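One chain of protein is taken out of this complex; the other chains stay put.
Showing chain A:
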Amino acid sequence: MNEFTYYITEFLNHIIGSIPLFGAELLLIATFIVSILGSLFLAKRFPQATFNITCIGLILTLFILLQQYAANTVGGGFFDLLLIDRLSIISRLLMGFSALVIALFMRQYALKTKNARNVSDAYSILLTATLGLFLLVSSTHWLMLYIAIETVSISSYILVAYFAAKKQQSEAAMKYILFGSVCAAIMLYGLSLIYGFTGNLNFASQEQLTGLTSTPNVVMGVAFFLLFTGIGFKLSFVPFHAWTPDVYEGAPTAITAFLATLPKVAVVVLLARILQSWTASPFFYSDILIYGVTAVAIASMLLGNMAALRQQQVKRMMAYSSIGQIGILLMAALVYQGDNAHILLYYLTIYTLMNLAVFIFIDRLEHQLGSTTIADYRGLGKKQPLLFSCFTFVLISLIGLPPTAGFMSKLLVFSSVFDSFQSTGSTCYLLLLIIGASTAAISLFFYFKIPTTAFLKDYKQDSTVQNPNDSQVDTLYILAIIFSFSLLILGLFPSLLLNILK
């Protein structure tokens, strides 16, 4: 004990010095506590109290992040548990902003759904989820990452289960929790193996790299497999995708929008960091990783897009399409090299904008029609030209056709992959490009079911479907339309965003 006393001042100074780096997260924690108090004491009198607290907290967090962005903060803190760099700051800005949109989305859901229970606590959970996500993108230390992943997972379980009213929704929540906990446990086992072999928990450290090199290949393959099970569950790539359709369909649309965007962004950033550290050295395990990720990306693109073809429910279709999208995200993560972070971030930003917009449109239609079946959109294009024009435009962007930002982001990712192909000559990259291009053509079939049904079929009054009225205009709807237009502008002038992300 005595030998430590000598260092205590130094430790304390280090910890105190690290606190400014932790500002955004600290604020989130404070907001979380205040919001719980709010929902306990203020919810009766001011039903919107928690929502307002959450929004203010998130906006202040964004403000702190903007300051970090402006000051170009780079550094590690808390004994390398925390790592702040450009990638972490910008991805947190993106996630903070999306969390704000999701909060609005949840309020909308609560307002529009009759006999929804008190939603106040859900906002608090959203805050903890955001906290976990923030930590996930700002660390290279497995201990920290595991805590972050668990924070996100548990918050997501609660969010999915929170609004469960029907049997199907409870089933979705149950599936999600069971699948999630098993995957997390397996991942922990993989981590313990890696720690055992290397004696270090920081995946970017030299010790871990050398330790991995001297590990027997088979054992290390097992360790990687276990580790990627956990990551795979969060990203829902094949073969860990089975929960996605049920959960996407069962969860309220606001939560589906959350699941489809924020955790994906965080885990892709994490994966990009891992792959950057581990594939840089030309040893056996880097090859294994590249082959593994390629195989998984190809399988996800093929299976996701093929399965989406047969879906009749729009949310289920979006679930499979997001499995397909993961393939491209994996490509972006695979070619991340530190100095081309803006390509990854551009893709993630556009991905988030597209998915948020799509789910906002789906939600709006769900409330109007009381249905999420694509066939029920028939002939609505003429009744709601603005909504369906924007919807179609966002879908075009998801396919990746010009002049949308979706095209531009895909082009940039393909360019990076092609560059890797040219410099390494590995056929993996070429296969990724070919599959990526051909699945884009496949995805046209199912994405275009929506405009086809809405514009090409004639409207038919149906007794099971409510008569849609387009009169209400709300913040969320306006936001989605702004997103659609920004997809056009960012598609034509990508430099606007790319210069910010650099």
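Heads up, the rule we're going with is that contacts are C-beta pairs under 8 Å (C-beta built on N, C-alpha and C of every residue); 3 or more make two chains touch, one makes a residue touch a chain; residues count from 1.
Definition applied: contacts and distances are computed from a predicted model.
Asks: If you had to name the missing chain as UniProt does, which of "Outer membrane lipoprotein-sorting protein", "NADH-quinone oxidoreductase subunit M", "Cytochrome c-type biogenesis protein CcmF" or "Putative ABC transporter-binding protein" would it be?
Replies: Checked against "Outer membrane lipoprotein-sorting protein", "NADH-quinone oxidoreductase subunit M", "Cytochrome c-type biogenesis protein CcmF" or "Putative ABC transporter-binding protein": the hidden chain maps to "NADH-quinone oxidoreductase subunit M".
Asks: Going by the contact rule already stated, which one of A:Phe240, A:Tyr347, A:Phe414 or A:Phe483 would touch the omitted chain in the full complex?
Replies: Final answer for the missing-chain contact: A:Phe414.
Asks: Return the single residue from A:Ser18, A:Asn340 or A:Ser486 that touches the missing chain.
Replies: A:Asn340
Asks: Going by the contact rule already stated, which one of A:Leu143, A:Val219 or A:Ile434 would touch the omitted chain in the full complex?
Replies: Of all options in A:Leu143, A:Val219 or A:Ile434, contact with the hidden chain holds for A:Ile434.
Asks: Using the touch rule from the top, list residues of chain A that touch the missing partner.
Replies: Counting over the whole complex, chain A touches the hidden chain at residues 337, 339-340, 342-343, 382, 385, 396, 401-403, 407, 411-412, 414-416, 418-419, 422, 430, 433-434, 437-438, 440-441, 444-445, 448, 451-452, 455-457, 493-495, 498, 502.
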